[in-house]
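Here the complex is missing one protein chain, while the rest keep their positions.
Entry: chain A
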Amino acid sequence: MTHKEFMAFIWPSLLAMALFIAVPIISVAYQSMFVEHEQIMIETETCGPFGCTPEVAVDQDAMRKVREDSPAGRFNGLDTYTNSSHLATDEITEIVATSENFGEIRDRIMNLPFYKALIFTLSYTFIVTPLVIVFGFIIAVVVNSIPSFLKGPVIFFSLLPMIVTPLVGSLVLFWMIDSRGVVGAFLQYLFADPSLSLKASPTLTWVTLFVYGVWHSAPFAFVVFYAGLQTVPSDTLESSMVDGANRWEQIRFVVMPYLLPLATFVALMQLMDNFRIFEPIIGFSASASATSLSYLIYTDLREAETPLFGSAAATSMLTIIGVIILLLPVLFRNAREFNRKA
C-alpha cells in the first residue's frame, strides 16, 4: 500500500481522534493552568425570612469587566498541580522535614487527599486486575469443558455481572451487604458477630470494593479467553496428549502460552478501567473509607455550588499521566515481541 492510499483510508479516523480525543485533552490541559479571577468583594447586608446579617458579596460590576478582559480566568501555571489538594509538594517537604521516622512520614502523606485517593486507586488496580485475569481464565476453561447443550445458558449467566450497569450492580450488592440484607445477615450469623458491618470498617469496605471489582470484570476476561480457547490448535493439544501430558500439563504448556497475548490485552484494558474506578464508590457509599482519583474529580465538579474546573482538570491530567505510566511496561513488552517476530 502506498502512503497516499494509506492516508486515504486513515484520515477519517485521524480526524475523529483529533476532534474527540486530542482537542478535549488539550482543552483540559489548558484549563488546568487557570484559576478563577480574584473576586472583588463588597460588604453588604443580606436580609431574609430569618433576619438581616452583614455579609459580603461579589461586586458584579467590577467583575464583569475583569471577566470580559480574560474569560479563561487567571493564569496559574502549574501551581494547581502542586497545591495541597493535588501533589502537595510544599506539604510533603514540610512533612519530611518535621517527621521523626518513616512511619510518621507515611501516615502524614497518606492523610493528604490526593495521595489518600491514589493509594486506594493503585491498590484496587493491582489487586483486582490479576484476580480478574485468573478468574476469567478459570471460568473460560471450565465453561469450555462442559457439555455443549449447557454452554449457552452457562455463558449467559456468567456474563450477567458485566451486563449490569456498574452503578446498579453496586447498589444491588450494597443493599445485600447491609446488616439487614441477605449477605450481611448471613455473615453476621456465620461469624456469630452481631456488630459485623461491611459498610463501617475501612478494611472491609476495601475488601467489598475489590470483590465487587472482580465480580464485575471477570466476565470480560472470560469472554476474551473463551474466544481464544476455540482457536487453540488441536494438533498441538493431541500431540501433547500422545506425549503423555495430563489435563493440567496441557493447560500449563499448551493453552497458557497460546493465550498469553490475550492476557496482555486483558491486562491493558483492566489496568486502564480499574485505574478509573468510580461508580462502586458512589454505589457502595464508600467515600468514608475509599476515594479514588475519579472520585476527586467528581467532588470538585459536583459537590460544591461553584465547580472547581481548574482543580478537576489538574486531577484529570494526573489521571492520564498515571494511566500512561501504568501501561508503559506492558506496551514496551508488546513492542519488543513485535520487533522480535518481525
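Methods note: a residue touches a chain if its C-beta (ideal position, glycine included) is under 8 Å from a C-beta of that chain, and two chains touch if they have at least 3 such contacts; residues count from 1.
One rule holds in what follows: contacts and distances are computed from a predicted model.
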Undisplayed chain, where the name is taken from the UniProt record, one of "Imidazole glycerol phosphate synthase subunit HisF", "Glycine/D-amino acid oxidase-like deaminating enzyme", "Carbohydrate ABC transporter substrate-binding protein (CUT1 family)" or "Iron(III) transport system permease protein": "Carbohydrate ABC transporter substrate-binding protein (CUT1 family)"
Interface with the undisplayed chain - residues on chain A: 35-39, 41-58, 60, 63-64, 74, 76, 80, 83-85, 91, 111, 113, 178-180, 195, 197, 199-202, 285, 287-289, 299, 302-306, 308, 310-311
